[in-house]
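One protein chain omitted, others in place.
Right after this comes chain A.
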Amino acid sequence: MSRAAVLCGLGGALPATAVTNEELAAQLDTSDQWIRTRTGIGLRYVVAPGEATSDLAVAAGERALESARRTGGDKAADVDLVVLATSTPDRPCPGTAPGVAHRLGLGTVPAFDVAAVCTGFVYALATAASMITAGVAQRALVIGADTFSTILDPTDRTTRAIFGDGAGAVVLRAGESGEPGALLGFDLGSDGGGADLITVRAGGSRQRSTGEPPVEGDQFFAMEGRPVFTEAVINMSESSQRLLDRVGWTPAALDKVVAHQANVRILHAVGEQLGLEEKQIVVNLDRVGNTVAASIPLALTDAAAEGDLLPGHRVVLTGFGGGLTWGSAALVWPDIAPVTA
């Protein structure tokens, strides 16, 4: 056995305002049936005016710490590192994580953001786990939080149907590789050749250095749906397979794949590529939409709360997002109680 990061707390948070497909259909040229057949999504949540990514991150973080306390006592929530995955920070500068750590009462712990869009949570998990195995940290709070409703084009029926706001978080502690909850391995990758497929063109140094205002529309999030679909399926499947080979599990021996909740048809296509049965694939996007960096921890929270994810289950997490980026992680599910409210 070797030193490993062990998952010991889990929580999620959604903003109060739900948006139904019918509400979108009243504003845009779309319908409940169009959205459901193309994405599998029935509901998403959006922040209220003035609400920010950190507000959701603090709520999810508090719940993950409470979840860690329930199985490990007060000491279990004594984290010495905060890593926050987001691509919708509260401000362009500084990072959002230090403010979240401060509001959580965590003192002067190191805290920083990781930007890998929808793969952000897996990247943040790998970063925190590596700092734990290196001995730099003993306990880490890893949060995925995004508020894509703040960067969507209000007239774009596709992105508005797909994306929702939310946050999910886990607590990691130093432990041994043989324990349930130990992160057994990661597979991470990127392809910057695909940077234009998922992007906000304006607002960064490229546009701001011109001294000109952004070209109308460039301030909004834009995505090329069909090539993104293909890249998402290929990269999540291949990344999962590489990790399975490394860990020594077959797809058939896997209990659950918790993939980034992008689109239910992407989830099924990943299942098809890996030769999985439907019961092996965790789906919660019907209730929350695509919540970007929050997607995997929110899916974990729902699946664990509903008894779909059980202690001892062999689990692979896999994500894909802007960058392009992708990444996967493997673990045996621990006996923990997620906190959702």
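To be clear about the criterion, a contact is a pair of C-beta atoms (placed from the backbone, for glycine too) under 8 Å apart; a residue touches a chain by one contact, two chains touch by 3 or more; residues count from 1.
Criterion: contacts and distances are computed from a predicted model.
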item: Candidate names "ATP-dependent metalloprotease FtsH", "HAD-IIIC family phosphatase", "Carrier domain-containing protein" or "ABC transporter ATP-binding protein"; UniProt protein name, chain not shown; value: "Carrier domain-containing protein"
item: Contact with the hidden chain (one of A:72, A:180, A:214 or A:227); value: A:227
item: Identified contact with the non-displayed chain, of A:17, A:37 or A:210; value: A:37
item: Identified contact with the non-displayed chain, of A:269, A:282 or A:324; value: A:269
item: Interface with the unshown chain - residue positions in chain A; value: 37-38, 226-227, 229-230, 233-234, 265, 269, 272-273
